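Just one protein chain is left out here, and the rest sit where they should.
Chain IDs A and B follow the sequence of writing; residue 1 opens each chain.
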Amino acid sequence: MSDIPRIVSSRWDLDDGYTLKRYRETGGYEALRTAVTTMTPDEVAEQVKAASLLGRGGAGFPAGVKWGFCPPGVFPRYLVVNGDESEPGTYKDRILMERDPHQLIEGVLIACYAIGASQAFLYVRGEMALAQERIAQALNDAYEAGLIGKRIFGTDFSVDVVLHWGAGAYIVGEETALIESLEGNRGMPRLKPPYFPAAKGLYMQPTVVNNVETLSNLPWIVANGGAAFAALGAERSLGTRLFAVSGHVNNPGVFEVEFGKTTFRDLLYSPEYGNGIRADRKLKAFIPGGASAPWFYEEHLSLPLEAGAVGAAGSMLGSGAIVVMDETTDAVKAAWRVVRFFARESCGKCTPCREGTSWLEKILRRILDGRGRPSDVDKLLDICDNISPQIAWPPKQTTICPLGPSAVSPIASAIMRFRDEFYAYCGGGEVTVPVSGKAYLSTPSAPDAVGASS
Amino acid sequence: MSEDALKVTIDGREITARKGELVIEAAERHGVYIPRFCYHPRMRPVGMCRMCIVEIDTGRGPALQPSCMIECTDGMTVDTASGVTKKAQEGVLEFLLANHPLDCPVCDKGGECPLQDQTMSYGPGESRFVEEKRHFEKPIPVSDLVLLDRERCILCDRCTRFAKEVAGDPLIHFIDRGAETQVNTFPGDPFASYFSGNTVQICPVGALTATPYRFKARPWDLEQVESTCTSCSVGCRVVVQSSRNKVLRYQGADVDPVNWGWLCDKGRFDFEAVNSAERLGQPLVRDEGLLLKPAAWSDALRRAAGAIREGLDRGGPKALAVLGGARLTNESAYAWTKLTKGLLGSDNVDAQMGDGLPPEVVLGLPRATIDDACRPGGTVLLLGPDPKEELPVLFLRLRHAVLNDGVKVVELAPTATGMTPLATVSLRHRPGEQAQLVRALVSRWTGGEVAGVDGDEIRAAAALLESGPITVLLGRHSVAESAAPLMVSATTLHEARPEARFLSGLRRANIHGALELGMAPGLLPGRVLLDVGRDWFTDRWGSVPAETGLDTAGVLRAAADGRIDTLILLGADPLADFPDRYLAERGLAGARTVIAVDQFLTESVRQADVVLPAAGYAEVSGTTTNLEGRVSVLTQKVTPPGTAQPDWVIAADLADRLSLDLGLESVEQIWKEIEAVAPAFAGATHDLLTGPDGRDGVVVPLPERRATDGAPDPWVPVPGRTVISPPSLDAYSLRLVVSRSLYDRGTLVRNSPSLAELGGPATLRLNPADFDRLGVAAGDEVRVTSSRGHITVPVRPDPGVPRGVAALPHNRAGGRASGLIDASAPVTDVRVERP
Partner (left out) sequence: MARLTPDNVAIATEIISRYPRPRSALIPLLHLAQEQDGYLTEEAMEHVAELIGITPAEVLGTASFYEMFKREPVGEYVINVCTNISCLLMGGEELLHALERKLGIKAGNTTADGKFTLEDVECIAACTEAPCLQVNYRYFHRVSPSEADVLIDDLRAGRKADEVPRHGVLSRIRQRIPEDRRAGVALPEDGTEPAWLARNEQSADGGGS
C-alpha cells in the first residue's frame, strides 16, 4: 500500500508544513497558477468531475456534480468552506487546517475559479483555536504574496477569502445551518427543497458548500489530472481518503488510505493502521462513519471502504470516522452517550428531534440508573420509529435534517444486537421479545441516498 | 383550464391546484384539512412543528414532507390518511404533549386550543411520557400587555415570526437551543410592539395570554359577532366577543382588502373603554348652582331643545354649531347632518377638530384603496401622517408591500416616522414648506436646495416617482402648522400626475363617513357641495342652509366673539384635540349653551350645560366608512350602560322636542334613505352590505352605480391655492412639529386601563446637535415658549428630528403642546431653554 500517494496528508510529517515558505517549496500554489493562467474554469471543473471526488463532509455527493447545480446566469455565487468538524469520532479536517492550511486555501481558490464564486467564507469550528491561528496566518501571508484578493497571478481572477468561525454547535456542520450561522442567525437548518444551497444558499444566492478535506484534494487533482485521481479506489469511491480510527485499537490515528479498496479489517488490524484490538480482546462493534452511522460488527470487517458497499450493508462511511468498541464495552452506555450527544445538539426546530431525542436520552439514563422497565425497550424503538419511520436504512425522517434520525442509529443498533443487555439493566430476564419486526440492518438500501444533502 | 392549473391527487381524488400553492392550502381548499401548528397563511412557512407532514409522491416514491412547505406540482400524489402519515402525525402530537403541562382546565385557551383539539382528533390516548417535564417559571410578562407561559409553548415560531416578519419588532426571540429553547425577550427590553396582541391571537396554545383578557372568561362562555373596528379609520374587521352582556375580547378577522387578520393593540384592547365605569349612563344638566347633576332624559332633552330654540330665535341658524361626529356611525352622522343642515338650517357643522384636512381634499381627489397602494411595482408617496402611529394596520400592509412586493416609498416629512426605515427616499423638509418641495418634485427641478432638501435628493425622489403607479397618502404630519400647504401639495400632484390616487390619512374612526355624509361646512351627504345639491336636498329635506358655514376653527372663533349661541359637541373634545388650546378654551367659554353628546365626561364635556349619554361601540348597529371609502357593517353585541342612546336616536328625540320630524326610525330605514339621497352611496344597499360580498366592505361610490334621475354627481372640486412661504426662523428659535402617537390621551386610550399609561408623558425631541447650542442636556426639564404660551417638559435627543426643529407629541400627559399653537399662524416657532 506504500505506493499509494499521499494526496492530502503529504505535509503532515513536516514541522513547518503550515508555512507559506515550506508550502511553496513543496510545490504549493503551482496548481492554482496552472489553473488560472492556463485553464478555463470549465476545464478545471471537468478535471474535478473526472476525478469523481466524493464530498468528504458526510453525505458523499460528487463535488463536480454539485458545482454544476448552480443555476446559470445567477450571480454572485459564493463558496462556503465547511470546517465545522464535530461529528463524534471525526478528526481529520482539524489536522488539515492546522498542518496544511495553504493546501486548503489553494483548494478554495481553485474551486472559486472553477465555479465563478465572487467571495469565499472559510467557516472553522469555534473550538479550534490553533486551526484559526494557522489559517489566519496563512491567509495573511497569501494575501501579502498576491495569491489571494485582487488579480491573482496577474489575471482577472479576483476573490476574497474571509475567515469566519463558529461558536459551538454541532448542527452548524449541516450545510444549510452553516449558511444560517454565517448570516448571523441561530444555526437552524433550512428545508431542502426549496433551500438547496446551490440554488438558494447564502443570502439566497447560489452557494457551494464543500468540506475541508474535499477542497484539500483539489491542488493535487489539478496538478496531476482527474484521471490520476480516479485511477485509485474502486466503484464510486475513488482516490484516497482520510479515516480516523479511534477507540479500542492499539494504534489509533488518522490514515490516508486508498478509497474503495481498503477494507475495515485492514484499517482495524493492519500494523500500518489500527494494529488490532487492544489487549487482544474481541471486537464487539464498530461505528463505520461517525456517530450518526448504524453500527457494524465482526461480520462487516471484510467490507471495503466503499460508499456503495457500506450503504448496501446498512450503514455509511459518513465523515470517515471509525470508532472501535471491544467486548468490554457497555452497549447501553455507549448508545446513551451517543444519544445524549444528539439530544444536546438538536437545534430544536423540529418537534420530533427536539422532544424525541431528549425523551430517548431520559429513558436511557433512567435505564442506566436501574430504574428502567422491560417495556421501555420497545418504547425506545417506537419513539425512534416516530422520528425515523420504520427505522429503515437509508433513514426516512419526520424531521427537516438528518440529525434527529441520527439519534436512532445507536439505539436501534444497540437494541437489535444487544437487547439482552438492556433487559439486564431493567432487572427483567425475559429476552423473549423478537426484534419487533423491524428489520433494521437488513433493509436493502439505495447506496446514494445516505443523508443526501445536495 | 389555465396554464397555472396543476393536477394533484389528494387522497385518491384529483383536484386542481394553483401554481405556487402549498399542498396544505390546496388540500384545505378542497375540503381536506391537514393538521398544523406553525403554519399560518399570512406568514412565511417554516415547517417546524412537523404536524402537517403527509406522504407526498412526486414520482420518486412517497416521502413524508411538511405540506406547509411544499408547493404543488403537476402530477403530485398526496396521501394525508395513510398509515405512515397517521403514525407520524400522532407521533408529533405525542412529542408536543410530552413536555406540555396539560393544564387545560386552568388555561385561558382551553376550549379554543388547536393543541387540545388536535389531541382529541389525532392524538394518542394516554401519555407514555413518565419522565420529568421541562420547567420554567410560570407566566412572565413579555410586555405590559402580554404574558408568556413557556411551559405551554410548543415553539411553533408564530409569535416570533410575527414580531419580525409582520410587525418588524423582533423583540421576542428564540433563546437557547434544542429542548431548552424558549421564547423570551432581551432582559429589560420588553416586547413593546404596537402589534403584540396579534401574537396572543395566533398562539396555537395558551402560552401567550393578554393581561386585559386573562381569566375573564372561558371560550365556551363567549358569544361573538363580526364587526368593524372603529379605533381608527383603517376599519379592520374584528370579531367582538362578549359574555353576560359585557364585551370581553376583540379578535382580528381576516379580510383580504383590509387587515389580513391583524389588529393593533389599541384597537384590540380598547374594549376596556366600552366597559369603563366612567361611561355616562344618564343625562346630566347644569343646575342653578352651576353643578352638573343627573337628570331624566325628558328634562335634559327639554333643556337642550329649549336652548336651541332660544338660540335660533336670538341669532338665527348661524348662531348654532355642531362640532364632532367622527365617532358616529354613518347612520347617526346622516341623522345629525339632516337635523342641523336640513331642519335647523345651520351649516356650521364640522366633524374635524382643526387637526385634519380640508374636506375637498379628502373627497375630491381620485381615491385609492389600500390594495392600490400595496400593488406590486407601485410607489407610495407619503405626505403627512406617520401610519405606524396613526393608522397602524395600514402600516403593516405597507410594510408587507415594501418588503415583499417591491413597492417603493417616498416620504416627505419634517421628522422621521415609523415608515422612514422602509422608505427608499425620505426627504426632511423644513416644517411648513412641504408645498414648495412638492412643486420642485414634479417640475424636473434642476436647481439646488428647496425647503431644506438638497437638489440631488429631490431629483432622486423624482426619478422614483417617474415610473409606475403612484398612491399618495395624505394627512397631517404636524398640527403645529396650517393645513393649507397640504392642499397645494395635493392639487399640484393631481395636476402633474392626474393618474395618481390618494389615500386620506385622517385617523379618527368614522371621520370619512362623517365627511361623506356632509359633516363639514359647505357639504351635503354623498360628496355633494352645498351649492350643487341645494335643489336635490331641498326637495328631500324641505330646506338646506342658505350659505356656507364655519369650520371648527371658525366656530370657536365666532363663539369666542359671542356669535355662537348654542354649541353642540358630538363626541368632540376640542380642549384635548383642537391644536390651539387657547382658542378652544375661549370658544367653549364664549358659547351661551353647550350641549354635549358623549360617552365620557371629558374635559370639554365638563364645560357643557346639558350632557346626553351616547351608546358606544358594540352597543349600536349600523355602518362605518374607512379611509378608502369602504363601507362595512357594525354589529351590536351588548346593551349600552344605563339609558345611553344611539346618537341618531338622540337627534330624532331632539327634533321631536323641537316639534320637527326627522323622519328617521331605524338604522335600516336610515341606510335606505342614505342610499336613496346621498349620491356617493347609490347602489350600496343594505342587502349588498350584509350579503356575502359585504364582509370585505363595499367601496363607494360603486363603479357601476346607477344614478337616480336628477341626483347631483358625487363630485367635490378641489380649489387651487397659492403657496404661502412661512416667515423665516429667527436665530434663537426652533420650528415646532407636533405629531400624534398611538397611545395619547384620547378618550378610548385614557379609559382603557391597560393602555392608559403606555404613551407616557410628553417629551420634547431635538436633534442631538442642537443640545449644546441651546445649553440643555438630555433628560433636562426645559421650558418651551411660543407666542401663545409655554410648557415645561423633559428633553431627549432624537436623530430623526433635523436641526432647528423641536418635536412634541400631541395630546399627551405632561406638557400640552396645544398650549403653544396659534391656529391662525402658518407655523409655530418656539424657544427652548432651561427654566
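To be clear about the criterion, contacts are C-beta pairs under 8 Å (C-beta built on N, C-alpha and C of every residue); 3 or more make two chains touch, one makes a residue touch a chain.
All values reported here derive from a predicted model rather than from experimental measurement.
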Omitted-chain contact residue, chosen from A:Tyr91, A:Tyr195 or A:Phe229: A:Tyr91
Chain not shown: contacting residue from A:Val209, A:Val245, A:Leu268 or A:Ala412: A:Val245
Residue among B:Ala17, B:Cys68, B:Ala98 or B:Leu171 touching the omitted chain: B:Leu171
Contact with the hidden chain (one of A:Tyr29, A:Trp67 or A:Trp165): A:Trp165
Chain not shown, touching residues in subunit A: 36, 40-42, 73-76, 78, 85-91, 93-94, 113, 116-119, 125-130, 132-133, 136-137, 139-140, 143-144, 146, 148-150, 155-160, 162-170, 181-187, 203-205, 244-248, 252-254, 287, 291, 321, 323-325, 329, 333-334, 337-338, 341, 344-345, 347
Absent chain, residues of subunit B that touch it: 169-177, 184-189
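The definition used in the following text is that only the chains that are shown with their structure count from here on.
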List of subunit B residues in touch with subunit A within their complex: 46-51, 53, 63-64, 66, 69-71, 84, 87-88, 90-92, 94-96, 98-99, 128-129, 131-132, 154-155, 174, 177-181
Footprint of subunit B on subunit A - complex, ascending: 169, 186, 191, 193-194, 343-352, 354-359, 362-363, 366, 379, 383, 385-387, 389-390, 396-400
